[in-house]
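The next block holds one structure in the form of structure tokens; read it before the comments.
With one protein chain held back, the other chains of the complex are shown just where they sit.
After this line comes subunit A, so read on.
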């Protein structure tokens, strides 16, 4: 299934560690807007961040009510779904997507979680520091192609 999605890993201090636009960027709002410095893509990224950021509130509500890591779809925003996955350490994997694909997303989250753990195993990685590894990025995108 191909879809547009935005993936972000949020650290335990509520800071984004890794962000990726997976697939094609979501449709642009048709209303023309005054561009002030940032391009349209930037603005769209903002929107995604807005949605995911607000959904973190819901995740924090839900994460204590279940022992499962995968919280499924936690919130909807217009035609967008937000799926979340909370790791044992409290890092949150958030995916903004436009098509329901529970199992695919579960697999994607599980594999990304493993990748994240591998990244953390690096002795030079500090917890809650942004993940800048290109290798990590490539792998995540490959997983997205595989599962989403």
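To be clear about the criterion, a residue touches a chain if its C-beta (ideal position, glycine included) is under 8 Å from a C-beta of that chain, and two chains touch if they have at least 3 such contacts; residues count from 1.
The rule is simple: contacts and distances are computed from a predicted model.
One chain of this complex is left out of the view, and of "Electron transfer flavoprotein subunit beta", "Cell cycle control protein", "Rab proteins geranylgeranyltransferase component A" or "Trafficking protein particle complex subunit 10", the protein name its UniProt record gives is "Trafficking protein particle complex subunit 10". Screening A:47, A:99 or A:120 for touch with the missing chain picks out A:47.
Contact between subunit A and the absent chain runs through residues 11, 13-16, 26, 29-31, 33-34, 36-38, 43, 45-47, 49-51, 53-54, 56-58, 60-61, 75-76, 78-79.
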